[in-house]
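Shown here: the complex without one of its protein chains, the others still in place.
As written, the chains take the letters A, B, C, D and E, and residue 1 is the first residue of each chain.
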Amino acid sequence: MYELGVVYRNIQRADRAAADQLAQYGSATVHEAMGRVGLLKPYMRPIYAGAQVSGTAVTVLLQPGDNWMMHVAAEQIQAGDIVVAAVTADCTDGYFGDLLATSFQARGARALVIDAGVRDVKTLQQMQFPVWSKAVSAKGTIKATLGSVNIPVVCAGMWVTPGDVIVADDDGVVCVPSARAAEVAAAAAARESFEGEKRAKLASGVLGLDMYKMREPLAKAGLRYID
Amino acid sequence: MYELGVVYRNIQRADRAAADQLAQYGSATVHEAMGRVGLLKPYMRPIYAGAQVSGTAVTVLLQPGDNWMMHVAAEQIQAGDIVVAAVTADCTDGYFGDLLATSFQARGARALVIDAGVRDVKTLQQMQFPVWSKAVSAKGTIKATLGSVNIPVVCAGMWVTPGDVIVADDDGVVCVPSARAAEVAAAAAARESFEGEKRAKLASGVLGLDMYKMREPLAKAGLRYID
Amino acid sequence: MYELGVVYRNIQRADRAAADQLAQYGSATVHEAMGRVGLLKPYMRPIYAGAQVSGTAVTVLLQPGDNWMMHVAAEQIQAGDIVVAAVTADCTDGYFGDLLATSFQARGARALVIDAGVRDVKTLQQMQFPVWSKAVSAKGTIKATLGSVNIPVVCAGMWVTPGDVIVADDDGVVCVPSARAAEVAAAAAARESFEGEKRAKLASGVLGLDMYKMREPLAKAGLRYID
Amino acid sequence: MYELGVVYRNIQRADRAAADQLAQYGSATVHEAMGRVGLLKPYMRPIYAGAQVSGTAVTVLLQPGDNWMMHVAAEQIQAGDIVVAAVTADCTDGYFGDLLATSFQARGARALVIDAGVRDVKTLQQMQFPVWSKAVSAKGTIKATLGSVNIPVVCAGMWVTPGDVIVADDDGVVCVPSARAAEVAAAAAARESFEGEKRAKLASGVLGLDMYKMREPLAKAGLRYID
Amino acid sequence: MYELGVVYRNIQRADRAAADQLAQYGSATVHEAMGRVGLLKPYMRPIYAGAQVSGTAVTVLLQPGDNWMMHVAAEQIQAGDIVVAAVTADCTDGYFGDLLATSFQARGARALVIDAGVRDVKTLQQMQFPVWSKAVSAKGTIKATLGSVNIPVVCAGMWVTPGDVIVADDDGVVCVPSARAAEVAAAAAARESFEGEKRAKLASGVLGLDMYKMREPLAKAGLRYID
Partner (left out) sequence: MYELGVVYRNIQRADRAAADQLAQYGSATVHEAMGRVGLLKPYMRPIYAGAQVSGTAVTVLLQPGDNWMMHVAAEQIQAGDIVVAAVTADCTDGYFGDLLATSFQARGARALVIDAGVRDVKTLQQMQFPVWSKAVSAKGTIKATLGSVNIPVVCAGMWVTPGDVIVADDDGVVCVPSARAAEVAAAAAARESFEGEKRAKLASGVLGLDMYKMREPLAKAGLRYID
């Protein structure tokens, strides 16, 4: 249940180093490192392929068909932030285009994650301002009703608290609670350190069945081979 | 309610200059310039990114799983047209492929907008013949049942009259009634003329809050800042 | 109705030459050549554009949120195979990423077709290991419950028997029964041999109405032209 | 493309006798009698089972999340009308509840057909005021933006002109152009007159294969029986 | 991959006693008794609440928008059968209404399970002829293209072989392979024999935690209680 018409100016951003470090691992590894929680629903897709970012969440709650609060949110952005936008009802309108992106980028935002639509996607790609959204739509919005900025929001099924770390790439979007950022970064780094060796083994033809010692548990579970 | 089995040969196409001019503004600006109407549903997506076109509508009403009328429509195409195809029931079949595209292109068509599926999309991209559709499907169609050509149709939720101007790009597809084409082109041009200045200001760090003078109306609406 | 917990080691793969030959025709032509059957539902989309493959099916039945059997399937892969994965319930989790792709590629697999989600899609594109899936998701899976390998499965609405030929490209995925592979390859080749001539005619402005002699049947069906 | 902010007071309603007569045949028979056109998309469902109505369309175009024009439409209702409501964008909000239903019923409306949501459905059933909608939602709407009344609208994919006849029952909603009402009523009556006899034959065990003389065309089409 | 244009007259129906016995357990218990397989996708819903049936499958493969084969299937029905209908492409048309239901009922059919739409649903309920479908639609179909009768089909994601037992109720539709019918009936009966005692215990306030001895495994899995 949302508090409407408020802007929280002072939010506790996650540790900057940890927030920055998480981008390199990508959403899949971070999701694993957290114990398989924190993922936004997979309908959230990047507007262009290849971007991979992390940053601290500035949240904004929007009303259907109304992007007034996006301008309010812009003022709260600091360098290294990612704006996370939720709407009080399902809506695919294009809340965000090249002008807002110019403003967000000027303030230091790294990306937008929005549970609604965006437009001017060709220009956004040229500007290299990545967006993860549930729709692309040329339909613009009005500026008439208050929402809020920097309150906790539900975005694409996930609870996001201002200051949390957002990690996004072609695989999706993950939210890491600010208190866990350093721990998750360490766990993700540890996971990655084993990957190179595993990849080399698998590339040489070693089977996961052997590398992960799965044959015995599979047999125990009752797997039968039939010739 | 559709009239079946008819082909209207003489349609009133929108003013050519206006129809051609609209492409440069893109669907989002045109949609705004019209007063936020005319947009096809956002499930209509381009089969490849980057195309941006406008043209006059030749319409075709198809039967489910049957593309016979596409061939009838081809003959009605003039240079500068965009074919707009509706189906009498929901269908994702691939009504259109590289052969029809070759024919359409030879007749001077600039694009296809179809509330159904298309195929041969790799070849269509190589040919640079853009299509906006709701699906891609290898499933072909038969040629057995009559529809109509150049009757008004509902395509992706929007009423399109033959001769209307269609504007399509990565953000979606907009229909401009032929009688409004010149007026909308002027309004779109006016909108664009302000954009460069706005963009420069926002890029320099000026906030939309100040540029659009939103602080007072936001306060009046009750927005509270909490430190 | 599926048999659980079994792996069939010896499957009858389709004729290798026919299986290899089918890739060049693409899914749309092969679908036509088969008499318009065999297509998986069009929600199956490639994770990147441009790949076009054919190969013999190794099938795997997975449990929701569990990719244990993917490792079992890896061992059954031979050079020229395409893995076809079904799940016992609707699921969008990311069952497959770069490590499994490394293993599959090392075994000689050409692609994966999965009625669920995949992840590490950027890396998969760099590796040029194509996947057709219904979702992309960073959400990983566990390894706890048995499914089966090389039993007949329903994948995206289509019945696939181990050893069938899979043809996949940007237009979708088609399954050719192994017994029909040679016949379908011949029919597809025949279709293609006519395409060049047709394309040239259409490009020169000849209408399909004339080339396919449709004017008479259209008139017979009652088509009326109105000036 | 819609004209906004207008109310047409004088619409040409279909012939009253034909409009009233169509209810008894139901949507399926009327749809057949029209030549299989005119059906709204099947996502339009009754809020309770068993109602079967026909009437003349008063149309209303609504804005997303805004039911202001419903009150404007109420004044245009005459006895025997059915209100047909479209929205300028996808929306599931509850635009209509028991108070508006009381007003509509007092004005003589027989039903509402709305391409959006409704609420108070238990009370609407108690009042026996049937509604066909795409959603049920407790979410209310505001009254801030103009739409129009009695302009042609696209409702659930179908073009509805004010004064057309609407026929709705548990099978769906059909729109009959006012000019065709009498002809369609006659055709529907003719269809029904044959149904009793057919039903009796089929109930006695006669097969449709024989009653409709399908065996020969099936054989001609190549149907093979295998023992 | 389907064989088109054939009717298999002699199918091996499951043991009649087992087929009849399964109805009483309902789809949920039968699904459990089979080891949690065999369920059609949950979008298959009854057209009216309360029916609970079982019977042997007569299958029919239909073409989109074409119900010709339904009449061919009628002749193959024997008392105690349930017709299972699949379509070669996604379609929501109303393939089946009161006349066909009269014929099916006269032949001894107990129900229809169809991965498409039906109509005349009010009359079907009055006739007490239950249908499980994915849609209700007034849209009729033509009779022009061959499908097949009594070939194995994929219906709502499940493979159904002619003669299999179908169990359907308000919870959904399950397919039991004919060879397993007796075994599954026995397993379902065993499950049910324990349910009365369990229900009485739970009704008296005993917790499942204690009745199923879950406290220890939950603690072992790490569950923590916090006061």
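Basically, contacts are C-beta pairs under 8 Å (C-beta built on N, C-alpha and C of every residue); 3 or more make two chains touch, one makes a residue touch a chain.
What you see is a predicted model, and the numbers here were worked out from it, not measured in a lab.
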Sort through D:G117, D:P130 or D:G172 and give me the one touching the missing partner chain.
-> D:G117
Contacts of chain D with the absent chain, listed as residue ranges | 5-10, 48, 68, 71-72, 74-75, 92, 94, 97-100, 102-103, 105-107, 117, 119-122, 125, 135-140, 143, 145-146
Since one chain isn't shown, list which residues of chain A touch it in the complete complex.
-> 1-2, 4, 34-38, 41, 88, 90, 152, 154, 157-159, 164, 175-177, 180
Residues on chain C that touch the omitted chain in the whole complex?
-> 64-65, 89-93, 139, 144
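Quick note on the criterion: only the chains that are shown with their structure count from here on.
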Cα-centroid distance, chain C relative to chain D, in whole angstrom | 41
Just curious, how far off is chain E from chain D if you go by their C-alpha centres, in Å?
-> 31
For chain C, which residues are shared contacts with two or more other chains?
-> 36
Could you run through all the chain pairs that touch each other?
-> A-B, A-C, A-D, B-C, B-D, B-E, C-E, D-E
